[in-house]
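First comes the structure, then the notes that go with it.
A protein chain is absent from this complex, but the other protein chains hold their places.
The block that comes next holds chain A.
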Amino acid sequence: MRNTLFGLVAGRLGASLLTLFLVSLVIFAITSLLPGDTAQQILGQFATPEQVAALREQLGLNQPAILRYWHWLSGFVTGDLGQSASNGMAVAQLINDRLPNSLILAGITTIVSVPIAITMGVVAAMGRGGLIDRLLNLVTLSMVAVPEFLVATLAVLIFAVKLNWLPALSYVSTVDSLGDAMKIYAMPVLTLCCVLIAQMARMTRAALIDQLDSPYVEMAQLKGVPPIRRVMRHALPNAVGPIANAVALSLSYLLGGVIIVETIFNYPGIASLMVDAVSNRDLSLVQACAMLFCGTYLVLVMLADICAILSNPRLRNR
C-alpha cells in the first residue's frame, strides 16, 4: 500500500509541476494577446503617448515577451511572486490579504454542504424510484438549473432589503462576534450550497446506484444483509472514489469560481482579485492567482485519489 501511495503521490507531484508550468505559459500567452497593455490600462482613456511610453519603460513592458516570462518564472521558482504593476504592492501581500477570506468562505461552505449532499445522495440511492428519490431529484435538478446570481439576488432582496434580517454585503471587517459572522456568511454560503449540494448529491447518487446494481450487492441481498448495512458496509466504500472526485471538483470551484458571489455580496476574496488583475493586465498577479487555483485543483484531485485508494480494500491491500 505504501508503495502504491508513494508512487501515486510522487507521480502526481511531477505531473502537477509540469501542468503548472504549461498553465503559466498558456496564461502568459493569453494575457499578452488581450488588447491593450498594463500601461494603457493604468493611464486610461486620456493617456498621452509620452506617458504610455514612459510607463512602459518603467514597468519593463518594452522587453520581449520571452524575457518577461523568464523574469516572472525565475522569480516564481525562487518564491518571489513579484510586484503588482497596477499599484506597486507585492503580489504576495495582495494574495495574503484576500486568501484567508476565500478559505474561510470555502471552509464554511464545505462543512455545511458536503454532509448534506452525501446524505441526500445516499438517501436518494437507497430509495431509488421511490417518492423520496423523486422529490430529491426534483429539488437537486431545480437547484442546478437556477443560476447562482439569481439565488443570491433573491436572497438579498428577501433577507436584506425586505426583512432586514441580514446585511446585504459581507464585510469581514465588521465581524465582532459569532453572531455577526453567521449573519455575514449566511447568504453567501446559502448561495454556494445551492449549487454545490445539488451537484455533489447527484454524483453521489449515481455512483452509489452503480454499485448497488453490481452482482456482489445482489449477493449480499440474497444472503439477507439488511439494506442499511448493505449500503454502508458493502456499496459505499466502493463508491467513495467517484464521490471523492465529485467533492474535489466542487470544492476546487470554491476558490476561484465564486466570482459571482463575491461580486454580489462584495466579499473581498481571491476571485475578484484575479478579475481585477486580468482587467488591469497585471501579469504577475494574474499568474500568481492562476498558479494558486491550478495548484489547489491538482492537490484536491490528488487527495480524492488517495481517499479512493485508502477506502478501497482491494487497492489498499495490494
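Here is the rule we use: a residue touches a chain if its C-beta (ideal position, glycine included) is under 8 Å from a C-beta of that chain, and two chains touch if they have at least 3 such contacts; residues count from 1.
Heads up, the rule we're going with is that contacts and distances are computed from a predicted model.
Novice: When you check the chain that is not on display against UniProt, which of "Mono/diheme cytochrome c family protein", "ABC-type Fe3+/spermidine/putrescine transport system ATPase subunit", "ABC transporter substrate-binding protein" or "Sarcosine oxidase subunit alpha family protein" does it turn out to be?
Specialist: The record for the missing subunit names the protein "ABC transporter substrate-binding protein".
Novice: In the complete assembly, which of A:V114, A:L285 or A:L298 touches the absent chain?
Specialist: Per the contact definition at the top, the residue touching the missing chain is A:L285.
Novice: Write down which of A:L5, A:L43, A:L99 or A:L249 is the residue touching the left-out chain.
Specialist: Of all options in A:L5, A:L43, A:L99 or A:L249, contact with the hidden chain holds for A:L43.
Novice: Write down which of A:L34, A:I111, A:L141 or A:I228 is the residue touching the left-out chain.
Specialist: A:L34
Novice: From the listed residues A:L94, A:I108, A:A244 or A:A288, report the one that touches the chain absent from this view.
Specialist: Missing-chain contact among the listed residues: A:L94.
Novice: Can you name the residues of chain A that touch the chain not displayed here?
Specialist: Within chain A, the residues touching the omitted chain are 34-36, 40-51, 53-55, 57-58, 84, 86-87, 89, 94, 97, 153, 156-157, 160-161, 164, 167-169, 171, 173, 263-266, 268, 272-273, 276-277, 279-280, 282, 285.
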